[in-house]
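Note that this complex is displayed minus one protein chain, with the remaining chains in position.
By written order: A and B. Residues from 1 in each chain.
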Amino acid sequence: MSSAPQYTAIGTRPVRHDGVDKVTGRANYGADLSLPGMLFAVVVRSPHAHARIVSIDTSAALKVPGVKGVITGRDVPLVDMKLGLGEGAMDLKDMSDNLLARDKALYDGHVVAAVAATTMAAAREAADLVRVQYDVLEPVLSVDRAMEPGAPILHDTMTTQAHPPVESSGPTNVAGRMELKRGDVDKGFAEADVVVEHVFRTPTSHQGYIEPHACVARVNEDGRVNIWTTTQGPFLVRDATAKILGMDAANIKVTPSEIGGGFGGKIPVYLEPLAVVLARMTQRPVKMVMTRDEVFRGSGPTSATKIRMKMGAKKDGTIVAASASLYYEAGAYRGSPSGAGAMCAFAPYTIPNFFIEAYDIVVNKPKVAAYRAPGSPMAALATESLIDEIAGTLGLDKIDIRLKNAVKEGDKAPFGPPYGRIGFHDVLAKVRESEHWKSAKAPGVGRGLACGFWFNAGMSSSATVTVGSDGSAAVITGNPDIGGTRAAQALMVAEELGIPVERVRPIVADTDTAGFTEITAGSRVCYATGMAIVEASRNIREQLRARAAKVWGVPVEETRWEHGRVVPVNPSSERQPLTVPEIAAKFVKTGGPVIGHASVNPPMAGPAFAAHICDLAVDKETGCSRVVRYTAIQDVGKAIHPSYVEGQMQGGASQGIGWALNEEYIYDASGVMQNAGFLDYRMPVASDLPMIDTILVEVPSPGHPYGVRGVGEVPIVPPLAAVANAMADATGVRFTELPLSPPRVLAQLNGRA
Amino acid sequence: MHTTRYEAPGTIADALGVIAANPGAMVLAGGTDLLVQYQSGMRSPSAFVDVKRIPELMQIAADEGGVTIGAAVPAAEICAHPVIRAWWPGLVDGVRLIGSTQIQGRCSIGGNLCNASPAADSVCALIVSGAVAVIAGPSGQREVPVRTFAVSPGKTVLAPAELLVSVRLARPAPHTGDAYQRLIPRSEMDIAVASAAVSLTIGADGVCSAARVAIGAVAPTALLVPDAAAALVGSRLDADALERASAAASAAANPIDDKRGTTAYRRQVVGVLTRRVAVIAADRAKER
Partner (left out) sequence: MSKLHIQTVVNGEPSEFLCAPDETLLSALRNGLGLTGTKEGCGTGDCGACSVIVNDRLVASCLVLAAEAEGRSITTIEGVASGSTLHPLQKAFLQEAALQCGICTPGFIVAAKALLDVNPDPHEEEVRYWLAGNLCRCTGYDKIVRAVLDAAAEMRSAQA
């Protein structure tokens, strides 16, 4: 068995290449661009969660001095097609209707009109003067209500897309249903020594990126469109805008700004087509920036869910049967991650008999968008809580029960294929070895363990690598850098070409310059774009060999690449090796510039498994709790830049902690969001969290040159259950509804007393 | 509607003149409530009257008899003042909790009082310290106990033409200590879901000779709770007295259900806080 490869660049921690711009405030984000003659646009949003739009009168708005254009749904035709979105396809018709409502306002915050004016003040004044007549309808605000016979229907053409098909009768709010099964669950439960069942509920929660959506659009006299925007997918913005507006994508150039957080929420398109329509109408550049209130009400949070799950095990902890019904809110249009939730729910464990059904249900809330491992955290809350409870009932160690059932290479995943080489057992072993697990709990503190799974995407990527005549290199991709991927990309080129990482320039290019690349999401940039970069770099190595061969006047077969230089194959040759800079100095003489490029469309990356340990101090008199110690353990395949891998683990853990403890969308009875700001949408602040320790396990993923697995998403999967299990340990009460806010916790503790 | 004027008068008389000349004008101290309300459209003053150039509103004057805190002095300055820290640590507890460090650089007890939120963090401690609001108006100066300053959420006893100038606190009696706590879901940044302040005087014999208890965020205004104080006076702060004070606080509470807490939760927790705060106040009283 060969030992682990030795790398010179991979695995080191250089300062990121875009770092100086970011610590000095020079880096430009979505709202930082201004163009001469620019107009400011604001939108008008429905104050009703469910209403028919009877009429819109823009005449008073148009009269406000400085107003140059007002648009409503009339101005943007609806198209009927689909667009691949990476973690889920979206109906363009739905996306277009979401951008600008046509017949109905389907949630509080749904855009019904947009105004462009010479100043923000004029735009806002005009927006207030747009007169919309609504016929207010009863809203649907929960999966339970949505499925009730006689409930109001959001879309009167919606039928259930179901696998296996169901008999559809009339319009419904149930957009989809799927099921997965194996074996015979009834028989399995009958054989179990202990069976537990609960209904779990999780709230609507938001990705919480600190930078609101923002863009600037300009339409030139020849019809060419320029869009500057904060996005996870510049090519997606280009293609969606083109299709929605019936334009040729070749005429649209999207330049991604630096992006102030996304987590999946900056995949969909909310502003750009509106800005383009207004820019075209007014022949001026148009800037649109969401307020924080609009981000909450008008972008894409993740699904609130109801999950009924039942699990049965033998006395020795072997799980023999499990069943689950997942009901996920899609928001106003179909497309929740209920299917992904179903696929992930039992993915870490070998369960011989299971049945899972997953429902995608529309309600009068904003259309959900991807949020870091979409669908998986909620399912893991259920699975990991039940395992925790079973372990407690049987008196089994919390790690042992998981080891007994944990999947390994060759086991079949619930969604079909057998797992390749995976690191779940290794991760669980590290839990037991960790200082955290071995440490004593402080008084008043409960400890929770939970695990999680995410697939990690593949998808298409391109990369171009160029070598300059000084032997430095540039790597160009179309993937916005959310979390430090520029540094990782530079490390890969440095490794492949044997040049110092400081001499590699990673560039995020616009859609005219970069080869087609799918979104920065799905934990795929280091994996898929990385593969393209490695392939492009290896192509360059071949070119460098050919150039060296030319210099020596020998056939290329007599040359060999040896980390940063080309050497003669024949060891007794008198020729001295040529380093990359030396070959580069002779580029002009040996044939011109050297450029390597590659495009890839690999299958899904190796799946990621994680285990988190949470220590929670609970004040039983007030229901308040505080995370006092936290450790995240994860199989990362290969950490290209370990600091940024640790960062992904720490960030995902904190989002999960916030989701578990305090984050939720609060609605009144009419469906209007009550806490659309950072004061009452309570994300963790620095004093809420301890240091978050990380343990990186590296079980290389086959299929990637360095064994990279996606790392960015799985960190949000275990925390909901880790916190809930810690709360159960601290209080002796099993909590099945999130968030574990103090009023809810105290009420449960009172009830038990 | 847009606020179309910004004025920064240099004296109280000038400020009163600007206010009189601009019906609908509002006083701007730290702006940490007013500007948030302005951006959301909740308030649309005709003019912002920035009072931070007026010396009386920006200074802290301490002497043997007590301290006068200008209405617009930022919290960070109040919490750093050695006399305030020595004599009213409970007031510092409260003021220091208003918002973040950034908010602390701007927010004031004047703003906290005039915004008249029942959850205001400085108010309970001001009440138990017997603080008095000093108000200037067209007909001269008047004083109002802080305890009666707020009338209902968002409303105070200030007439439209009046200006809150400062808050005066008389030096506490020997062996008096105060404390304040609030219940919030996170560790920082939240609006109080329930709060309590206690001021106690403890004799050399260890018996409480005087007490005041005020609770916040559990009624339309902060409330003085005489029954809770009565439970503590004459006691040694034993478990039974604390329990009775706690129960009295819960009984006096008249809270609502809202996005931050339920009626039942607030009522229960304000009792818990009262007990905890009384213990801290007693410890501080014994140190003096």
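The rule we apply is simple: a contact is a pair of C-beta atoms (placed from the backbone, for glycine too) under 8 Å apart; a residue touches a chain by one contact, two chains touch by 3 or more.
Being a predicted model, the structure only gives us computed values, none of them experimental.
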Omitted-chain contact residue, chosen from A:A653, A:M673, A:I695 or A:V708 = A:A653
Touching the left-out chain: which of A:N28, A:T579 or A:S599?
-> A:N28
From B:T3, B:Q59, B:S209 or B:T262, the answer for touching the chain not displayed is B:T3
At which residues does chain B meet the chain that is not included here?
-> 2-6, 8, 28, 30-32, 35-36, 38-40, 47-48, 50, 52, 74, 76, 99-103, 105-106, 187-189
Chain A residues touching the omitted chain (full complex) = 13, 15-16, 18-20, 22-29, 31-32, 34, 121, 207-212, 258-263, 289, 291-292, 482-484, 641, 643-644, 646-648, 650-651, 653-655, 677-679, 683-687, 689, 691-692
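Heads up, the rule we're going with is that only the chains that are shown with their structure count from here on.
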Centre-of-Cα separation between chain B and chain A, whole angstrom | 44
Sites on chain A touched by chain B in the complex | 121, 621-624, 626, 661-662, 666, 674-675, 679-680, 682, 684-685, 687-688, 741-743, 746-747, 750
Which chain B residues qualify as touching chain A in the complex?
-> 2, 183, 185-191, 193, 259-262, 264-265, 268-269, 272
